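Excluded from the complex is one protein chain; the other protein chains are retained at their positions.
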Amino acid sequence: MPEPQQTPKTRSLREHLNRIIFEFDTPAGKAFDVALIVVIVLSVIAVMLDSVDAISIHYQHLLKGAEWLFTGLFTIEYLLRLYSARQARRYATSFFGVVDLLAILPSYLSLFLPHSHYLLTIRVLRVLRVFRILKLARFVGEAGTLRRALNASRYKISVFLATVVAIVVIAGSVMYLIESPEAGFTSIPASIYWAIVTLTTVGYGDISPQTPLGQALASMLMVVGYGIIAVPTGIVTVELNRAHQQSLLLAKCRSCGKEGHDNDAVFCKYCGNALGEAGDG
Amino acid sequence: MPEPQQTPKTRSLREHLNRIIFEFDTPAGKAFDVALIVVIVLSVIAVMLDSVDAISIHYQHLLKGAEWLFTGLFTIEYLLRLYSARQARRYATSFFGVVDLLAILPSYLSLFLPHSHYLLTIRVLRVLRVFRILKLARFVGEAGTLRRALNASRYKISVFLATVVAIVVIAGSVMYLIESPEAGFTSIPASIYWAIVTLTTVGYGDISPQTPLGQALASMLMVVGYGIIAVPTGIVTVELNRAHQQSLLLAKCRSCGKEGHDNDAVFCKYCGNALGEAGDG
Amino acid sequence: MPEPQQTPKTRSLREHLNRIIFEFDTPAGKAFDVALIVVIVLSVIAVMLDSVDAISIHYQHLLKGAEWLFTGLFTIEYLLRLYSARQARRYATSFFGVVDLLAILPSYLSLFLPHSHYLLTIRVLRVLRVFRILKLARFVGEAGTLRRALNASRYKISVFLATVVAIVVIAGSVMYLIESPEAGFTSIPASIYWAIVTLTTVGYGDISPQTPLGQALASMLMVVGYGIIAVPTGIVTVELNRAHQQSLLLAKCRSCGKEGHDNDAVFCKYCGNALGEAGDG
Partner (left out) sequence: MPEPQQTPKTRSLREHLNRIIFEFDTPAGKAFDVALIVVIVLSVIAVMLDSVDAISIHYQHLLKGAEWLFTGLFTIEYLLRLYSARQARRYATSFFGVVDLLAILPSYLSLFLPHSHYLLTIRVLRVLRVFRILKLARFVGEAGTLRRALNASRYKISVFLATVVAIVVIAGSVMYLIESPEAGFTSIPASIYWAIVTLTTVGYGDISPQTPLGQALASMLMVVGYGIIAVPTGIVTVELNRAHQQSLLLAKCRSCGKEGHDNDAVFCKYCGNALGEAGDG
């Protein structure tokens, strides 16, 4: 939608709201964020308690009222955010913009679909805002390191996941042939579910092989899973280590301005001049 | 078999087929590969649904027909691949050649052995071809890194596996003596199965120690398993790290011929001459 | 409290007690610490045995007497520690000071609250003193390395834990909607409990999905958990590696003052002078 022409006054009001709602460098902004997180946590707890029969029987009206109160508050907050955001469309399509919308939709949805209000627990994602109040930059930086590490290893992880899918499909089919439906292997999808439960070492035990041959094959699958668990860990560790080492390579040459020198280098490897005390890692 | 004398026309037809079936750098080749993967996924889903009783009762004829349709298609494709491959024998004995054959055999086998058609899910391995359509080189490179890492640590992994086998055989025998058959320890092989389930931290719970002494020994086995899970992870991580560092050491100095320069180095750190564009990682 | 004026004699007695109780560089101090650990282990075993019905029925009086004997001994010891500590307040608020107090409180508490004496097993924390008798410095150093590694990665771990909480709350709510109470998903908190049991790959199996849709979602959660287990391992490994490398960088050149030499270097690699015995790692 095209941004409406703004008079100085509305701009000042929007600007004021923006600083309270989106920033936290003013006392009002900080108070707003702290209050918001308290309300979010309370609303998630209310939804959870509503699902516990022993509690919801006695406090049905209280919990229903609380749900609509929280939904009303979050709806007002969402509209204010849309109004005061510098780029409304960009906010609405951002991660937190979508979460803010999803955090109120289930309530209205529950008017048509019973039980769908339990999806309100998606509000827990809003709590991730808490990182903004705590040392923001630090946390975002660390999350960025994790994200970069996962991103850099996405090809390796794709190859790994494809291998896992192939293993569980074939293992599930073979076990379906070997084991009987009485042991829980009622269909190939159910057997694949069992293979995933086994390969990830979760092991519920609701489906488990009963025949010696099935147990032997399951043992092999477990040992394979034991070895395969090492692969994602190795990938992520190497990537985290690489990201860590790159953040160390900050020393800058005063002559040519290039970074990336070894920790103990004395001369710049790009221009040959002495590195001096310009930068310090 | 000796290659038959080829007239220019058959060679051109074979060449044409070869480019469509084995390559994906032409629009026709790309379309063929995409269609192939869709058909493979559909055929695996059909086999899976056929194993679900609630579904197979109602759609028995449809699923049976689909299975034979897919088998027919894959049989024609296999014969065309054999015909158009530059080295038919090499294709037939390659990984994908064997998989392509195994992907049609169970259908014909099911004429004699009932249920064996469930093994058709081995077709899922054919989906691994999907990596050829996506950025091939990148994926194959990453798979190569993983394979090299696993290969380089095969001695350490053999020592590790031998230790695990020795632990589970001895732990299983001791538990067979301590625990009663009622708890599930009906024989030494069953007890070894339990030891593997425990050491890999799968823990179904279908067999579990009931006596205090058995539980104490099981606890020790779990703590050992907890420590032992660290070994393959450590091995793979170190090898992945080594493989990663080796891929960095590719640039070669044209003046002195030494390798081992940093990725971003401009001058050789051994002789001081410019590195130039001789080698590139 | 203000330290009372000390006569030489009391100071000498307190000093003597202090050396026996807090130090272990004298034969008496060593004997005291060894005896203490034996008594602690015996007292923890006594509390454990008291909880086993088959044993407590026959030896009730013996175990009750032992408990009060150990409590009496530890009470006297605690008072002596308070008396002889150089800074009584600092001891009382230290980790071991609080543990020493908690190790006697449950006995007195059990006079009012039955069964609370089972909390006496907190005495096991007192056994951690054993590290003082063994090579103290080495162990404290290693514990320090572990603590520093965990401390350095506390931001990454916070981001990780917040992600895990968000995943289990949302996964639990969705599964509560999909699965029936008969399968164990009786409320959202119970479903979140199931999600934690699944994501950590514990997998008791007391609650497990029964519907195909629930099993499919559970499978996805397991694979996510399989990948997520790699993150804390990667973080801790990188931090341990960093801590290890930092402990290597201790040798300092007396000529140019630079650090970062290899452990076995004899000459400074920056200025060429002998490193000498100035610093030692």
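Quick notes
As written, the chains take the letters A, B and C, and residue 1 is the first residue of each chain.
Rule of thumb we're sticking to: contacts are C-beta pairs under 8 Å (C-beta built on N, C-alpha and C of every residue); 3 or more make two chains touch, one makes a residue touch a chain.
Everything numeric here is computed off the predicted structure, so don't read it as measured data.
Among B:34, B:79, B:113 or B:162, only B:162 touches the chain left out of the display.
Within the full complex, the residue among C:29, C:97, C:203 or C:227 touching the omitted chain is C:203.
Residue C:164 is the one among C:36, C:85 or C:164 that touches the chain not shown. Although one chain is not drawn, its touching partners on subunit A can still be listed: residues 201-205, 233, 237. What subunit B contributes to its contact with the hidden chain is residues 155-156, 158-160, 162, 165-166, 169-170, 172-174, 176-177, 186-189, 192, 198, 201-205, 208, 212, 215-216, 218-219, 222-223, 225-227, 229-231, 233-235, 237-238, 241-242, 258, 260, 269-270. Mapped onto subunit C, contacts with the missing chain fall at residues 44, 47-48, 51-53, 115-116, 118-119, 121-122, 124-125, 127-128, 130-131, 135, 138-139, 142-143, 145-146, 149, 157, 161, 164, 189-190, 192-193, 196-197, 200-206, 229, 232-233, 235-237, 239-241, 244, 262, 264-267, 269, 272.
Methods note: only the chains that are shown with their structure count from here on.
To fit its Cα atoms onto subunit C, subunit A must turn through 90 degrees, a value rounded to the nearest 5. Every chain gets a centre from its CA atoms, and the centre nearest the mean of all protein CA atoms is that of A. Computed centre separation for the pair subunit B/subunit C is 42 angstrom, with centres defined by C-alpha atoms. Distance between subunit A and subunit B, defined via averaged C-alpha coordinates, is recorded as 29 Å.
Listed for subunit A are residues 189, 192, 201-205, 229, 233, 235, 237, 241, each touching two or more other chains.
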